[in-house]
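Only one protein chain is missing; all other protein chains are in place.
Naming follows writing order (A and B), and every chain is counted from residue 1.
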Amino acid sequence: MLLDLAVPWVDLAGIVVFAASGALVAARKGMDPVGFILIACVTAFGGGTVRDLLLGRTPVFWLRAPELIALAAVTAIVTFFIAERIASRERPLLWADAAGMALYAVLGAEIALLAGAQPWAAVLLGVVTATFGGILRDVICNEVPLILRREIYATAALAGAGLFVILRLEGVWREPAFAAGVAAAFGLRAWGLVSGWSLPAYRQPKGDGI
Amino acid sequence: MLLDLAVPWVDLAGIVVFAASGALVAARKGMDPVGFILIACVTAFGGGTVRDLLLGRTPVFWLRAPELIALAAVTAIVTFFIAERIASRERPLLWADAAGMALYAVLGAEIALLAGAQPWAAVLLGVVTATFGGILRDVICNEVPLILRREIYATAALAGAGLFVILRLEGVWREPAFAAGVAAAFGLRAWGLVSGWSLPAYRQPKGDGI
Partner (left out) sequence: MLLDLAVPWVDLAGIVVFAASGALVAARKGMDPVGFILIACVTAFGGGTVRDLLLGRTPVFWLRAPELIALAAVTAIVTFFIAERIASRERPLLWADAAGMALYAVLGAEIALLAGAQPWAAVLLGVVTATFGGILRDVICNEVPLILRREIYATAALAGAGLFVILRLEGVWREPAFAAGVAAAFGLRAWGLVSGWSLPAYRQPKGDGI
């Protein structure tokens, strides 16, 4: 019951946290308020836009939803005024990005399923939805993409989207499947952030010529 | 009357100035003529292509307009030969980019209106049309995107596209609305370039840990 009420709000929550993560990168770059709004929108809507383009769902969703744009813009402006009081923008950025990634991985997979994609394709589109907003944010802002860091990132999105799709195929109700997927993605990413744990990464051989 | 004759030519003018701005970045990178043409086309057609993809207008416009591709290619080749005589490519690049941005902001908003987008969405798509060609140029060429500079940029595109859409909704004829929008966008950007004036940007707190 509580979850049932909560779920319609999660895509708004995803927009807020990803817009905030975009605005925090804009703060690192010393951009003006319009720049904050632009980068916040690219981050919040980039992943879903790529997903919709790949599926052929056009015009893309946010062109018919001014309230979503307004939400991202307000988040960007609020961040503009409060970011100054935060001693470091590095940690809040990582956590806002982690929350957005987890929510979007599951939401993206669900939207792809509803659009008729096969289960494996829905999982991939969940990963695309979760990662491309952040990739676009970092590429446009000339930052090293978060996805290149050693901590678990795409792996967490894959786990969350995969768990959600498997549970749904097994007949689990939407809300518990949703909660489980988001928890798996966020938990894995959070674990990586806190512990520095990661999958075994490629080891550079000694005396590497590159 | 004069304006009436002039307007059909402005999208060609936008292609020429944006293609030239792309070719000037190619010159900074020491690319070969084919590279000049590629970057000129990405810059001149990138913003409109993203706009059309978001709206679902495919195949995109330039796939049916060889004359536009030819215009961008000729501009790139001419720039290849004359760029050498220009002492610095920095200033001409900034001014060509400013002219392209102003023209595309208004043209993009108009095309979105004609495609049935709501007014607020048309303004956003004008900003997308004006900025994404330059963003793609700078990202592919490993340059710091112009949009990240402190001078007014996205703000100018927003002002031009917004003024055009408002005037059109108020019943103003196309040509004066077009001229007013382009003048607003270019004037604001030119003012920023000349005076260094900008919106109040985010101030890094002292002792910032990032």
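Quick note on the criterion: contacts are C-beta pairs under 8 Å (C-beta built on N, C-alpha and C of every residue); 3 or more make two chains touch, one makes a residue touch a chain.
Computed from a predicted model, the values in this text were never measured in an experiment.
Asks: Which one, B:10, B:60 or B:74, makes contact with the chain that was left out?
Replies: Missing-chain contact among the listed residues: B:60.
Asks: One chain isn't shown here. Among A:39, A:158 or A:193, which residue touches it?
Replies: A:158
Asks: For chain B, which residues lie in contact with the unshown chain of the complex?
Replies: 26-36, 38, 49, 53, 56, 58-60, 63-64, 66, 69, 80, 83-85, 87-90, 139-142
Asks: Under the stated touch rule, tell me which residues of chain A contact the chain that is not displayed.
Replies: So the residues of chain A touching the unseen chain are 53-56, 117-118, 120-121, 124-125, 127, 131, 135, 139, 144-145, 147-148, 150, 152-155, 158, 198-205, 208-210.
To be clear about the criterion, only the chains that are shown with their structure count from here on.
Asks: Where the CA atoms of chain A average out and where those of chain B average out, how many Å apart are those spots?
Replies: 29
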